[in-house]
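Below, a portion of the complex is reproduced, with chain positions unchanged.
Going in written order, the chains are labelled A, B and C, and every chain counts its residues from 1.
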Amino acid sequence: MSPESLKKLLVDVREGRINPDDALERLANLPYENLNYARIDHHRELRTGFPEVIMGVGKTPDQIEQIAARILARGSNLIVTRTDEEVFNRISEVNAATEYHREARMITALQDRTERGDGVIAVVSAGTSDIPVAEEAAVTATAMGNQVNRIYDVGVAGIHRLLDARDDLRSARVVVVVAGMEGALPSVVGGLVSAPVIAVPTSIGYGASFGGVAALLGMLNSCASNVTVVNIDNGFGAGFVASLINRKRR
Amino acid sequence: MSPESLKKLLVDVREGRINPDDALERLANLPYENLNYARIDHHRELRTGFPEVIMGVGKTPDQIEQIAARILARGSNLIVTRTDEEVFNRISEVNAATEYHREARMITALQDRTERGDGVIAVVSAGTSDIPVAEEAAVTATAMGNQVNRIYDVGVAGIHRLLDARDDLRSARVVVVVAGMEGALPSVVGGLVSAPVIAVPTSIGYGASFGGVAALLGMLNSCASNVTVVNIDNGFGAGFVASLINRKRR
Amino acid sequence: MSPESLKKLLVDVREGRINPDDALERLANLPYENLNYARIDHHRELRTGFPEVIMGVGKTPDQIEQIAARILARGSNLIVTRTDEEVFNRISEVNAATEYHREARMITALQDRTERGDGVIAVVSAGTSDIPVAEEAAVTATAMGNQVNRIYDVGVAGIHRLLDARDDLRSARVVVVVAGMEGALPSVVGGLVSAPVIAVPTSIGYGASFGGVAALLGMLNSCASNVTVVNIDNGFGAGFVASLINRKRR
């Protein structure tokens, strides 16, 4: 509730257009639906620029389906992460535009396809095994109205493969870099570009990779100053923030 | 070395304006100065939008002074982090514009004061003890040509203090959030704004804060999707990335 | 064995009502049953205010059934945690009042339904996925004779959902707050209420949540002074302590 609308409400009260009890209720009448097990936040779209995204893990298919139905009913775009084909089949019956992205393990249903991004978002992966996480970032950014340029399998041990992609990297407005094992790629990319780099550690590796901790620490200690980091395997978060950075300015 | 200049070099070779040996040398003649203990990267400014910043820790005062002198000699802006008054005194003899920022423990000497930012960068701190790190972010962003709005001591255990600053937060193009202890502030701020949030964990706390690890983990696991994270106490990095995000677009 | 009963025993010995050997045996005759693999502590009810609770994990169905039968035979209330439907079916044949709580994965059989609590215990969850642990707390508190108010899915990234529940929170005598991921909710709740807050970290999350460690550390480092913490996923413990705090005073 913005200051303007609060001011307007107060004026309405003074003018007698609204009585105090109604005003009180309106202040309390918050813009979310309570399903008991979940409170869907329909105002998030106004507040943060994108509707609530459904994180699939830890929710039953029933719960996901019901939340999705309500989001779709409002004409918003739908994004479900960390989900599977069974859930997709349910939702695709509700909305024909629903797509399943196998590698990314995501469902999207885009009812509003406005182009919201200014430039290109580059999504870079160090190895073949990092691609599912990279796809989560790429699909998210696409669903949020951005152009995405995928540059995969350009790990630092074969540096010429990366240098070869220098032009693509330099022309991006934001770069998402996805890497497991030692997580060195964001530092090298960070030194090559002037755009912000969002580093995503993946759980790819074994032994002392500790499920992505080695990559995470590598990225947090990056000697490139333009690198920020998200959680291990959080391709969605990287794609989301990249979209915010790339948003058209008024 | 861009494709255009490479093309031009090759054309010059064909036209006989440059002979192959000279071309070879030019390709090898890289744009940095080698002081033996340090290779100053003068082209970084072209490549990444800002000259090399000197991280003071681990360098002798002599080394810092020499590197600083060379950066200043090229007319670039100077930023030294994690330094002290002794080093400041040395450099201020070289350049009269040099300033010392006591809380941030930084030196800046700004020879180019172009406004580079589009909007405002908000720098938020959870507690009084987090202010030195917040100042590192704020001084960095200012030195890189941005307007900065400081909002300090608005930790989550007194949520009304934060809500009170909602308008300032919402009008920022990027928000840097600095917090120690449980590191919860970025999640709450992240839910209030639609801009990207850069979270900086600090080493403030005791016992199970483990020198900032608790705050770091809290931020990496933020339930707000618009949060990315930098290293513990890395105010500089947060200010740097915030500046890149806020940069004016052509 | 209280000082009073010891005094009485000694008087009985002096009066010759009990001879020393019998007294010695009585002192040794401790109030538990030894099933070899388990020693059921029937005096715990007198000593700590509630009969022994059966933690289901690590015990065979046979063992649980036998221990349960003995507790029920004494007319005490029965609580089994971390169990399943198979065990429920066995016990429900012994006692018709037995209930299975699916989300909480608990069995209760209440033979004594005395109201023991003074006020209301609020049980709050950050997300939908945290509900099973919250239910463990809520079912425990109910079984121990308390009124419980459930407030679910009010995570800090949508702070207005929580603020909306402020009145319910403020009227509770104790608040149990269940949260995974960054575990920030107890700090915010702690700042809103004057009651003690019992924080329960959950293992919900991925990557750097480390199975609940991030949430646990967040809660231990809470900047709100009224927060104490129990083990990861220990909804039972939180419900138990909340019941002790809420107990009617003589």
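One rule holds for everything that comes next: contacts are C-beta pairs under 8 Å (C-beta built on N, C-alpha and C of every residue); 3 or more make two chains touch, one makes a residue touch a chain.
As the structure is a prediction and not an experimental result, all values here were calculated from the model.
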{"item": "Full complex stoichiometry in copies [only 3 chains shown in place]", "value": "8"}
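Here, only the chains that are shown with their structure count from here on.
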{"item": "Proportion of interface numbers common to chain B and chain C (over half same, under half different)", "value": "same"}
{"item": "Rotation in the CA alignment of chain A with chain C, degrees, nearest 5", "value": "90"}
{"item": "Identity of the most central chain, Cα criterion", "value": "A"}
{"item": "Chain centre separation (chain A, chain B; CA means) in Å", "value": "25"}
{"item": "Inter-chain centre distance, chain A versus chain C - centres from mean C-alpha coordinates, in Å", "value": "39"}
{"item": "Distance from the mean Cα position of chain C to that of chain B, given in whole angstrom", "value": "49"}
{"item": "Chain B, residues touching no fewer than two other chains", "value": "191-192, 220-221"}
{"item": "In the complex with chain B, residue positions of chain A that touch it", "value": "3, 47-49, 53, 118, 167, 191-196, 198, 216, 220-221, 225-232, 236-238, 240-241, 244-245, 249"}
{"item": "In the complex with chain C, residue positions of chain B that touch it", "value": "126-127, 155-159, 163, 181-184, 187-188, 190-192, 205, 207-210, 213-215, 217-224"}
{"item": "Contact set on chain C toward chain A in their complex", "value": "127-129, 131, 152-154, 158, 160-161, 164, 204, 206-209"}
